[in-house]
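Please see the structure below; I have some questions.
For this view, one protein chain was removed and the others were kept in their places.
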Amino acid sequence: MNSENFRLSEKLVSASYVRQGLDARRGHEQLIRRLLDQGKCPEEGWSESTIELFLNELAVMDSNNFLGNCGVGEREGRVASSLVARRHYRLIHGIGRSGDIAAVQPKAAGSSLLNKITNSVVLDVLKLTGVRSVSSCFVVPMATGMSLTLCFLTLRHRRPKARYILWPRIDQKSCFKSMVTAGFEPVVIENVLEGDELRTNLEEVERKIEEFGAENTLCVHSTTSCFAPRVPDRLEELSVLCAKHDIPHIVNNAYGVQPSKCMHLIQQGARVGRIDAFVQSLDKNFVVPVGGAIIAGFDENFIQEISKIYPGRASASPSLDVLITLLTLGANGYKKLLADRKELYGHLAQELSALAARHGERLLKTPHNPISLAMSLNHLEAHSSSAVTQLGSMLFTRQVSGARVVPLGVQQTVSGHTFSGFMSHSEAYPCPYLNAASAIGITKGDVTVCMKRLGKCLKILKKEKSDPADLEAEDGELEESPQRSTELRV
Amino acid sequence: MNSENFRLSEKLVSASYVRQGLDARRGHEQLIRRLLDQGKCPEEGWSESTIELFLNELAVMDSNNFLGNCGVGEREGRVASSLVARRHYRLIHGIGRSGDIAAVQPKAAGSSLLNKITNSVVLDVLKLTGVRSVSSCFVVPMATGMSLTLCFLTLRHRRPKARYILWPRIDQKSCFKSMVTAGFEPVVIENVLEGDELRTNLEEVERKIEEFGAENTLCVHSTTSCFAPRVPDRLEELSVLCAKHDIPHIVNNAYGVQPSKCMHLIQQGARVGRIDAFVQSLDKNFVVPVGGAIIAGFDENFIQEISKIYPGRASASPSLDVLITLLTLGANGYKKLLADRKELYGHLAQELSALAARHGERLLKTPHNPISLAMSLNHLEAHSSSAVTQLGSMLFTRQVSGARVVPLGVQQTVSGHTFSGFMSHSEAYPCPYLNAASAIGITKGDVTVCMKRLGKCLKILKKEKSDPADLEAEDGELEESPQRSTELRV
Amino acid sequence: MNSENFRLSEKLVSASYVRQGLDARRGHEQLIRRLLDQGKCPEEGWSESTIELFLNELAVMDSNNFLGNCGVGEREGRVASSLVARRHYRLIHGIGRSGDIAAVQPKAAGSSLLNKITNSVVLDVLKLTGVRSVSSCFVVPMATGMSLTLCFLTLRHRRPKARYILWPRIDQKSCFKSMVTAGFEPVVIENVLEGDELRTNLEEVERKIEEFGAENTLCVHSTTSCFAPRVPDRLEELSVLCAKHDIPHIVNNAYGVQPSKCMHLIQQGARVGRIDAFVQSLDKNFVVPVGGAIIAGFDENFIQEISKIYPGRASASPSLDVLITLLTLGANGYKKLLADRKELYGHLAQELSALAARHGERLLKTPHNPISLAMSLNHLEAHSSSAVTQLGSMLFTRQVSGARVVPLGVQQTVSGHTFSGFMSHSEAYPCPYLNAASAIGITKGDVTVCMKRLGKCLKILKKEKSDPADLEAEDGELEESPQRSTELRV
Partner (left out) sequence: MNSENFRLSEKLVSASYVRQGLDARRGHEQLIRRLLDQGKCPEEGWSESTIELFLNELAVMDSNNFLGNCGVGEREGRVASSLVARRHYRLIHGIGRSGDIAAVQPKAAGSSLLNKITNSVVLDVLKLTGVRSVSSCFVVPMATGMSLTLCFLTLRHRRPKARYILWPRIDQKSCFKSMVTAGFEPVVIENVLEGDELRTNLEEVERKIEEFGAENTLCVHSTTSCFAPRVPDRLEELSVLCAKHDIPHIVNNAYGVQPSKCMHLIQQGARVGRIDAFVQSLDKNFVVPVGGAIIAGFDENFIQEISKIYPGRASASPSLDVLITLLTLGANGYKKLLADRKELYGHLAQELSALAARHGERLLKTPHNPISLAMSLNHLEAHSSSAVTQLGSMLFTRQVSGARVVPLGVQQTVSGHTFSGFMSHSEAYPCPYLNAASAIGITKGDVTVCMKRLGKCLKILKKEKSDPADLEAEDGELEESPQRSTELRV
């Protein structure tokens, strides 16, 4: 309420109480002021009441909420369902204009502010999680893969002759498809085995640059976060290579905002060599629903060029989600989540190692991978050829989600390219294995219950050969619940 | 509640009342059954309580809501903010898999169902609004322009040699950019003036096909809905041409689901010739927030090919919005909105015509355009050269949104191409004009208030030259509000 | 946002758009200003966005939402569940103080404002629905019956010797109990039959006053709204009687705000005689959930005396509901609901009359009852003695709610008093009958479907005697649904 309305309130309720209410209101305004002024993620999280106050204020600034508006255009932010209007806080106009997804909309000052502030807050978080010299970023309501495609399409205009993208292999369909969709030919660089780890084959990358010619190469497309035993690419060396050959470098940092290791690699790569853009998932890093990505970089012009290539307005929904989330957590809350994740990574490694030992397996040594772990399944496979895949479906049925079983020798064709040893990032990894990851939001309960269920499954599978009838008997209940609600507690 | 829980309830509340509650529950289940079974938009809209019951049921099927789930993957549908969880009805996993935006996710049976049902219901609505033979469609959480880009990117794999897209000019940046972003060269076909209307130059299209060669032409990219005095492209003839030359045909049907005329053109085009895909905006046709589009077509394989080219999972938010909206409205409610729009189009035309007459202007004759109208601004321009643009900003300040003023002689460069007479779809349209449209959700109040304010502005502008001091005096208040709330009343 | 924050926003979004947002905000503030200033129900309803803005502003003024508050008391407005906090808009402190339910709370300026404004808006609505000279009222979160009890308890302090309450009979338990609970002895005045109508026996009232003595009589407790064939009490005459004998007069106006007739009776009664307080239900008159009542009167001191007798703070929930509802509807929307109700009363009477004729029954002539109607069930009873009660349960099973079947000769003891002919307001009403009412929010669909189902039931019951096997066959489905959602459309 404005000061006149506060004054009027004093006729109804004693002035000193109203004045205290006015003071209290100023507290909220003060938080909003700091956000608008500095464009940074607040140290301490906001209460839901400040957040909703702020979102309501933004909504009021959009023309679809003007009390006196009359609309005779083809796009007026009308909404037929009040359920829908409410769930978007009546912010209906999306973000961007036809010319630029980061542009301001005349009809929607509130949504435009939302967009600007979100990008600014996210930029701040990228800085404080390790990429200190990042200069620009924007949230785009598309998958990480499609966002990579957008980067490649932008580069095409800079390098009209280029046809190839050099890509250290990572076995995730959308990574590969992001290049094919953009109309380029991926050049797959097989990884090299160092100990248990699969790492970037730098020599092969350089060989390919020479083979195809730098001018025919659109870019190097590297990856940080990935499933063990693959580890983040050697970003520093790749960045140096790219700088040397004047080839753009796009980094898929899918869920790499979580571990400082990945962010550090990007910061270093950009410092010593060349990184044009790095792309990360919103949902995997910021505990929000699937649907957005962040495209970030060190050259504001290039990032703007990407934002300008998106034709049309876009959904504000992912931006809204990440803004609400970061305001709720605050920088401290977010850092706490990251610290918890790191600690539980250690715990998971320990538990998995112990369990592996009990079953004659071992935890693969992949110290360069800060998120994902892998446990060998040699004995299980020796026991029965189908047991490895069976383990996967048993875990699924027992509501262990995210544990990924990788058998040997899978062949898969993606967009015309055939991968041997698919899922394992390698044509011939030495052993089958199981992946488990410690990602943001994981709880100790998740680890405990997972270990318990995994242990049971392994027992059953080994017994089964001798006496399959036991399988059902021993099994069953999901008595232990590791979590109580969708929402995390911070 | 299941039957056991109903039975237990009878211990607390008399059995006959509980039984009636059980009956009532069956009523809701019955509606859901019909939806799942037939995959059609229900005739009558559902109550909010049925809709929320249904969405809650879907959410319960997703692994992030399993009470006993333990997650050790990198993507577990965790959410840090309860505000965010709630606004998505706890449906967190998005839609699609890395391989296909229309695919089913093992971790998220509920979200997968949501996706399938939404696409099915939307397909039903496309049929009943006029494209009876459409065979497949999917909702994609991207702007219409970006969705067109996706179509072009898909076609590239079918026509690797093609470089050109033939495009009857329409002055909207995102249309042009959709082609450039995909990496193609748009061949602009200037429109021809027939009476007041700007129409497709069919001869020029054919000439260009011959000039560039069919095999070098990716496709024809035509448009239905547009600002008057441009009118929908001659789809039938274009479709025949495409069939004859074996060239794909992609139709931008941005807000063309609303008027039966546009849908009829598509149906006819597909019947007599070739249309590979038609793309429409979710927000402009289905009164939902900005953020999604529908890609539809007549060949299921091709539409699937497009859905498979999107790399990654995507936001379920636009799908959720359109599903809620269509279930709320029902087929009858939606048709009612369309009928109202049509009626108000007539009303707007009449009012605008009368107002034009009072100010020495005239309503341009554009009978082929079923949504947008244009009123000449000849006298205004004669009065003062700057008056036309001034009118635009006056309307903006007076909260008339969507009324678009088009002066003569604007030059604009978009992605390297320079357009003369930009905004008017023509290098030299005979007169400046003002656009107003009757789009879905418009009310009689919108028309009345718009006419009133427009009339005032015109008066002020004419007086101004003689006595500029009057400008502020006569002006001011926004006393009349045509609408009360964001939500439409159906 | 305050002006400083708007100014800061101009750094992010162009100044002219922000200024328009600021203007738009002023529109909402203006509505709030008028409400605070005049304390009246706005003519036109507010949008949900204005309402929520306003409620959020109120919440911010309560100490439990102060960002810097520290609480070391025993009542700090803490809430353990966010679901609960949200559904109350974070207004947690309730209304009133231990000394007075209408008093202002130092800890909760916002909740106090809510309370004051609600009472003021409700007072305005009572005036404009017909009791023009009402001077004071307050919402109390108790049933109508319990609110009447509160009135009687207040009167006790004024009339310490009084033991009796004179009460023209109306057969609703809570009316009778309201007196017994307060510790008084109800003196039941049987109604007199005039035509089909049951009306106040004025002579008997006066006789009883003389019998018991005015000083021993706490008050006359009369009733307006009631089930036909009883009609509203002769308020004018009763009021004159009360004035003459100096006896307080409390009117149970349960759902009498809806028909102007009841409100007129109260206005007239107060003008020509004496009415101390009139009590009405919130839910029955204002389409809100069950739980509150309004105590109103013409002498501010007496109404305040009642409000001061409630010991403790009370739930703000009913006040919140009625405020939201009246702001949503506006005076015009509320009057429209009343007008619709009146029109449908005529329609219901017509339909019921026609149906009665078809089944050899008749609509009782009760022109003084503006809400409830009664149709005789003579033939049905003649047909089978149990048929009348059976009809009741058949209607219940067929989801006809509110149709009330009244057989003859029911005896019922309430709080020690035995009523003959219970439910019929009379010891010996001439015929059994069925009640139907046209209450606020009723739709034409309700009437149509009710008539259809009632007709079917009557047919089945008559056939049944001859061939009971048909009963189930003919019956069944609830195919027609008169309403789509809980919410009314205004």
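Order as written gives the chain letters A, B and C; numbering starts at 1 within each chain.
Going forward, contacts are C-beta pairs under 8 Å (C-beta built on N, C-alpha and C of every residue); 3 or more make two chains touch, one makes a residue touch a chain.
Because the structure is predicted, anything quoted here is derived from the model rather than measured.
Trainee: So which shown chains sit in contact with the chain we cannot see?
Mentor: Its contacts among the visible chains are A, B, C.
Trainee: Which residue from B:E52, B:D100, B:E190 or B:E206 sits in contact with the chain not drawn here?
Mentor: B:E52
Trainee: Which of B:S98, B:S112, B:T129 or B:S438 sits in contact with the chain that's absent?
Mentor: Hidden-chain contact among the options goes to B:S112.
Trainee: In the full complex, which of C:V205, C:A403, C:M423 or C:L461 touches the chain missing from this view?
Mentor: C:A403
Trainee: In the whole complex, not just what's shown, which of C:V18, C:L58 or C:A143 touches the removed chain?
Mentor: C:A143
Trainee: Name, in rising order, the residues on subunit A that touch the hidden chain in the full complex.
Mentor: 20, 24, 27, 44-49, 82, 396-397, 399, 478, 484-487, 489
Trainee: For subunit C, enumerate the residues touching the unshown chain of the complex.
Mentor: 48, 51-52, 63-85, 87-88, 90-95, 97-99, 106-107, 141-146, 148-149, 153, 156-157, 172-175, 177-178, 180-183, 225, 227, 255, 283-284, 286-292, 309-318, 321, 324-325, 328-329, 337, 348, 371-372, 396, 399-404, 414, 436-442, 445-447, 449-450, 453, 478-483, 486-488, 490
Trainee: Touching the absent chain: which residues on subunit B qualify?
Mentor: For subunit B, the residues touching the absent chain are 1-2, 4-5, 8-9, 11-14, 17-18, 20-22, 24-29, 31-33, 36-37, 39, 47-50, 52-54, 56-57, 59-63, 65-68, 82, 85-86, 90, 104-106, 109-110, 112-113, 116-117.
The rule is short, and it goes like this: only the chains that are shown with their structure count from here on.
Trainee: For subunit B versus subunit C, which are copies of one sequence, does the interface use mostly the same residue numbers on each side, meaning over half shared, or is it different?
Mentor: same
Trainee: Indicate the whole-number Å distance between the mean C-alpha point of subunit A and the mean C-alpha point of subunit C.
Mentor: Centre-to-centre distance between subunit A and subunit C: 54 Å.
Trainee: Quick one: subunit B and subunit C, Cα centre-to-centre, how many Å?
Mentor: Chain centroid spacing, subunit B to subunit C, equals 46 Å.
Trainee: Two or more other chains in contact with one residue: find those residues in subunit C.
Mentor: Within subunit C, the residues that touch at least two other chains are 20, 24, 27, 47-49, 82.
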